[in-house]
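A single protein chain has been omitted; all remaining protein chains appear in their positions.
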Amino acid sequence: MQTHKGKKKLILIISILFILLLSIFIISFNIGTFAIGPIDVIKTLFGQGDSKQELVLFTMRLPRIIIALLVASALAVSGTVLQGITKNDLADPGILGISSGAALAVVIYIYFMNGKAYSDVSLITIFTMPIIALLGAGFAAFLIYTLAWKKGINPTRLILMGIGINSAFSAILILFQFRFSTQDFNKIMIWTSGSIWGTNWSYVIATLPFVFIFTVLIIYKARYLDVLSLGDELSVGLGVNIEKERRTLLIYTVALAGAATAVAGTIAFLGLISPHIARKLVGPKHKLLLPTSALVSSIILLLSDTIAKNVLAPIEMPVGIVVSIIGVPYFIYLIMKE
Amino acid sequence: MNSIKTENLSISYGDSDIVKDLNLNIPKGKITTIIGSNGCGKSTILKTIARILKPKNGVIYINGNDIQSLSSKSIAKEMAVLPQSPEAPNGLTVGELVAYGRFPHQSGFGKLMAKDKEKITWALKIINMEEFKDRPIESLSGGQRQRVWIAMALAQETEILLLDEPTTYLDLAHQLEILQLLDDLNKSQRQTIVMVIHDLNNAARFADYMVGIKDGNIVCSGTPREIMTKDNLRKIFNIDAIVVDEPIDHKPVCITYNLI
Partner (left out) sequence: MEKLILTQKKKKMNRLIMSTFIIVIGLIILFLGISLSVSLGAKHIDLNTVFNSMLSPSDDINSKIIRDIRLPRVIAAALVGAFLAVSGAIMQGLTRNPIADPSIMGITQGATFTIAIAFAMKANIGSSDLMIFAFIGASLSGIIVFLLSSRSIKGVSPIKLVLAGTALGTLLISLATAIAMYSNLSQELSFWIAGGLVTAKWEGVKLLASVGAFGVIAAIILSPKITILSLGEEISIGLGQKTNIIRFIGIVIVILLSGGSVAVAGNISFLGLIVPQIVRSLVGPDYRFIIPCSLVLGANLLVFSDISARMINQPYETPIGALTALLGVPFFIYIVRKEVKSL
């Protein structure tokens, strides 16, 4: 039972989340093959560290963390919107096959472009990757939407089509993977399991605009999402063109999910549990829910990434698997709770 | 003067025709109740007027305008709809839910302006729940919740209000509460109210105008006194009704009936 959170309480919650995020941010600098203590981190950020620290911080760790934040936010916002459109709070861009569409497109692209691995990925490929991923995600979404359309969109049908398309794309992905050499095969496996492999500033520059623009567009539509959650009949009564709005929002979602997948492979369940947790904290109104989702998601991803890098050191686990290990039991717990 | 007018309206569901060539006129500023047995099409007609369903044929006019020629948003400024079992997401307060009614009047990022807040307070006042503004919806009773939904429709600031079985799941006291609220609204705001109502006597008690539907057609329409006759009720419901005037307001009631 949700009791009303007064404005003060909301501010408190958001502040706590911010502080948590900041702490993990600083901690993650400290762990790893070259550890930088918290005080040194702050010093270096302000230009006071030594050259070694600066190198590690600014050229390696910082861009990676920023990418993680972008990916987490993109997936969280995307998941929140999907849950709103499908009126099913168990929807997630990973489950719906949008991510696997993006992943497939990227793998095919790399296969044809370089003939081999991504060790050779050039600057051009980096910048075209989000676009390719987007095309893949868009294609997947288009398929799902068209197949689910039968005189209108039934949210349940949409989700099920998503699961079907996901299986299909995963199967094709597997078929492609076996064409690569063993080394590349491994790399691709790691990538499709979700790992933040883009670790320099060019990736940040390639992804930031996408994530920013579409997130803003979605926040602009926050009140439409609110109305849609009242159900079709009331939404129509309040003057919302439901088919058009759902389609537009789906396009934005796909763009975000595609951009995230381009840089980090398929990280499933993040877009599912973050909106859930956020909803419990701040309620269902999207203007607040969307940013909170992004915050929660960032915390989870950074935490998972830190765990993934260090629990099996020096081997780095794909972060997507860590997120799944956290996410799936929580997901099942949610279903059971009903 | 008619608020709502349908011309040769036909509605179908899949291959079956539910309504054919319906010509319905809803008078302005009055309470109209639509009655009929289950499956006669009354809810379908209401939903089609509300543009929730698409008609197969025919035209629907709202205040003289063809609804096809208007945007959904502009129609939402003239007509509010309360569907049968409305559901609100968890965690909303009364004030927040009523604020949804301002949607058709908002633009951009959707911040609530002074006028919006004014209307919300006004709506809460009419339903007599001003102190409940910050209470969560989950803590309300069925009757209170229904009042809040009506407040949302009020905040929409429309001349017409459509309600699909607004009292079906409420107990006796709450049913009367809602209907009296709607009656007061009509008298004070001159709103045109159209309701599909299951309970015959309540439909007659609060209506200025009644429409009886059977198999998707209007079998009779007129004042409650004209509709509540043995003959008409037989046509609409297939029952042998006994109608008398009740002692308090001398309105027609069906006190008992038999199968034919």
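Should a chain be cited, it is by its letter among A and B, assigned in written order, with residues numbered from 1 in that chain.
Basically, a contact is a pair of C-beta atoms (placed from the backbone, for glycine too) under 8 Å apart; a residue touches a chain by one contact, two chains touch by 3 or more.
Note that the structure is predicted; figures quoted are calculated from it, not measured.
What are the shown chains that the left-out chain touches?
Answer for the hidden chain's contacts among shown chains: A.
For the chain left off this view, which of A:24, A:41, A:62 or A:159 is in contact with it?
A:159
So which of A:95, A:137 or A:277 would be touching the chain we can't see?
A:95
Touching the hidden chain in the complete assembly: which of A:15, A:59 or A:167 does that?
Among A:15, A:59 or A:167, only A:167 touches the chain that is not shown.
Just the residue numbers, please: which parts of chain A touch the chain that's not shown?
Touching the chain left out of view, chain A contributes residues 88, 90, 94-95, 147-148, 150, 154, 156-157, 159-161, 163-168, 170-172, 174-175, 177-178, 182, 185-186, 189-190, 193, 268-269, 312, 315, 317-318, 320-321, 324-325, 327-328, 331-332, 335-336, 338.
Heads up, the rule we're going with is that only the chains that are shown with their structure count from here on.
Per the contact definition, I'd like the list of chain B residues that touch chain A in the complex.
47, 50-52, 71-77, 79-83, 86-93, 96, 100-101, 103-104, 106, 108-110, 134-136, 138, 156, 162
Using the touch definition from the top, list the residues of chain A that touch chain B in their complex.
Touch list, chain A to chain B: 1-4, 6, 219-220, 222-223, 226-227, 229-234, 236-241, 279, 283-285, 287.
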